[in-house]
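One protein chain omitted, others in place.
A, B and C are the chain letters, set down in written order, and residue numbers restart from 1 in every chain.
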Amino acid sequence: MAAVSSFLFERGANIVASDQYSTDPFGGSFLLRMEFHLEDDAALEGIRAGFGTGVGERFGMDWRIRRADERQRVAILVSREEHCLLDLLWRWRRAELHADITQVISNHRDAEADVAAFGVPFRHVPVAPDAKPRAEEEMLGLLAGSVDLVVLARYMQILSGDFLARVGAPLINIHHSFLPAFAGAQPYQRARERGVKIIGATAHYVTEELDAGPIIEQDVVRVSHRDGVDALARLGGDIERVVLGRAVRWHLEDRVLIEGGRTVVF
Amino acid sequence: MAAVSSFLFERGANIVASDQYSTDPFGGSFLLRMEFHLEDDAALEGIRAGFGTGVGERFGMDWRIRRADERQRVAILVSREEHCLLDLLWRWRRAELHADITQVISNHRDAEADVAAFGVPFRHVPVAPDAKPRAEEEMLGLLAGSVDLVVLARYMQILSGDFLARVGAPLINIHHSFLPAFAGAQPYQRARERGVKIIGATAHYVTEELDAGPIIEQDVVRVSHRDGVDALARLGGDIERVVLGRAVRWHLEDRVLIEGGRTVVF
Amino acid sequence: MAAVSSFLFERGANIVASDQYSTDPFGGSFLLRMEFHLEDDAALEGIRAGFGTGVGERFGMDWRIRRADERQRVAILVSREEHCLLDLLWRWRRAELHADITQVISNHRDAEADVAAFGVPFRHVPVAPDAKPRAEEEMLGLLAGSVDLVVLARYMQILSGDFLARVGAPLINIHHSFLPAFAGAQPYQRARERGVKIIGATAHYVTEELDAGPIIEQDVVRVSHRDGVDALARLGGDIERVVLGRAVRWHLEDRVLIEGGRTVVF
Partner (left out) sequence: MAAVSSFLFERGANIVASDQYSTDPFGGSFLLRMEFHLEDDAALEGIRAGFGTGVGERFGMDWRIRRADERQRVAILVSREEHCLLDLLWRWRRAELHADITQVISNHRDAEADVAAFGVPFRHVPVAPDAKPRAEEEMLGLLAGSVDLVVLARYMQILSGDFLARVGAPLINIHHSFLPAFAGAQPYQRARERGVKIIGATAHYVTEELDAGPIIEQDVVRVSHRDGVDALARLGGDIERVVLGRAVRWHLEDRVLIEGGRTVVF
């Protein structure tokens, strides 16, 4: 920390935010996120060029420097339920999400007109039950190399490990339960059957194991015996979109670090 | 509902609270809880005597009438963690729990002095690893026939089906997770490993299947990557005692009905 | 209660939901809401015609019977902030709000295209600083006699007592604070200055006294010293729209009764 902050200070950077976390103060991983401001934009190249030899290599760091005004390219995948998609588009238009939403891909046509109203290209990639590999291939053609983040905004198809490996960008999924409870299909139905008094939603990075990736954010809402599955879906929907919106925003601000299957959110 | 309220009205009862729930308005189970006030205490016997033939049998009801000022006998089982126990004793002294706490049974002696300070008998029933049946037998001797509710306030021994069948009273357990997530042992440890952003506590009736009985109440608290297992236990502890306190209170007020493996809390 | 339920039962009504509340069990006001189902639609007229003489007059009741499938006419007033408006329109399209949204009136043109996309008439009624009475007169011309509920979805003009008296429908407002804290102007600014750790939103019926009408619903979100006024507005915005959505939905389902300056929400 002394090394990083001194290196930046000496090159004219004003550190405006700094967060750190050690998995173990004595010998664990040390995670650090700093935001800094440069009066002289040109100084950035010097910092980028010198950081590795000056600091990074000395401490064996994994490091990355990104301009805060750089816009990441985001693609959204969605199936029939449009509430998370619309909420992201609306937050994006409202400038809550600093990114370029470059395309929306869906296995249904339901959201086409809504997406068009936001001026975002809509691609329909249907998934026939026996032709999922072909659909994934088509999506890879649309995505690979042209996207920095893929958001699964209630996309109800399970993506293969091959797809995840080749898409070349992290994926964030919203699952409509309080994970690890009710991983997999029909969480509201199962929440109702179990008789829980609170339901939740979970945004997580996608890994090959279903609903088991690092959790970025969760939130919950109280329900009662009066709430049937439809009511759970309605109440949960409000949570899903808020949770997904937070997770995507934090990711775009580089606030989310993955460490040992968990996230650190700075 | 018309039949019940008319029957009560005609016998001078003033209905002061009424809640109902139908699992399905057309043919499901109908659950009804009424509180009524009688000017003339003696009228209660007439209501009790007449309700079955006058109303209950006609509609095939399961029904029960209880005086609100009747105190149930409660026994608390506890192991080493004393926070839920102390909270129940304190709520009881403060008259938040309308009951007689008749005994505290523990497989450790840690809580003995605290319990004594509340004027409640403390019984030490150690559980040797190879002699659980004997311990259960001893507890049955202390409990059976002399208790209306058993509360497991962080009692860390699994009770056998035989014990549950013979104790003759419902049991409420507090589990230190948001069920069905992290049922079983070491939920805080597992919550930490999974990296959840919210932890919870669940009060439920005990059935033979571990942590699978009808849920009475749940609550949650937000945590972060900074919170290790000890912090989760500390933060969760505050939720555990509130959740257990509510569940016991509601049970003692006859607000909790079980229907199809779930509870209806009026 | 016995009288009402017996009256309905005798006319073939199946009571599917019932809630009651007494301000004081012995002599207070008694509030009752029942939902019932009729096999024979024609029986409703008999119930309506007979209820007053059969039950209502006998107990001096204020009463009303409404068909659940009857759609109320809702007008929305909005200024520049569009998040609550869009959320209501979206919930309405999604059939979460059982109503006809008949018009949106705004003192700005910002929301015009968005409203048009939902197929709802948009009316621009600018409010010149010195000509508020004229603007109110114009709005009364658009509203009076043709609306059952007016929703102020971040409408930033104070409506006069004369307007409230003449519009002929209840008004629900969303205020962006946890009332009674920060009533009036710039609540997020003032919340920031006071250094509160939680902010909220309040949906309430509008009365002549600013932000003092009966509260229907409130919710909150945790904030920290890191959140400036912009962040409070962003975080609070998510709460505002959920709180307003709930309040409007409950009002449309006739779940909200006013009693002594407070609401009872069944």
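Observations
In this section, a residue touches a chain if its C-beta (ideal position, glycine included) is under 8 Å from a C-beta of that chain, and two chains touch if they have at least 3 such contacts.
Please read these numbers as outputs of a predicted model, since none were measured by experiment.
Note that of B:His83, B:His108, B:Arg123 or B:Arg190, the residue touching the chain absent from this view is B:His83. Residues 21, 178-182, 193-198, 200, 214-220, 224-226, 259, 261-265 of chain C touch the missing chain (whole complex, contact as defined above).
Even with one chain removed from view, chain A keeps its contact list with that chain: residues 1-3, 5-6, 8-10, 14-20, 22, 25-26, 37, 222.
Residues of chain B in contact with the chain left out of this view: 83, 86, 90, 94, 96, 117, 234, 238, 242, 245.
FYI, only the chains that are shown with their structure count from here on.
Here the CA centre of chain B is 38 Å from the CA centre of chain C. Taken residue by residue, chain A touches two or more other chains at no position, since every residue touches fewer.
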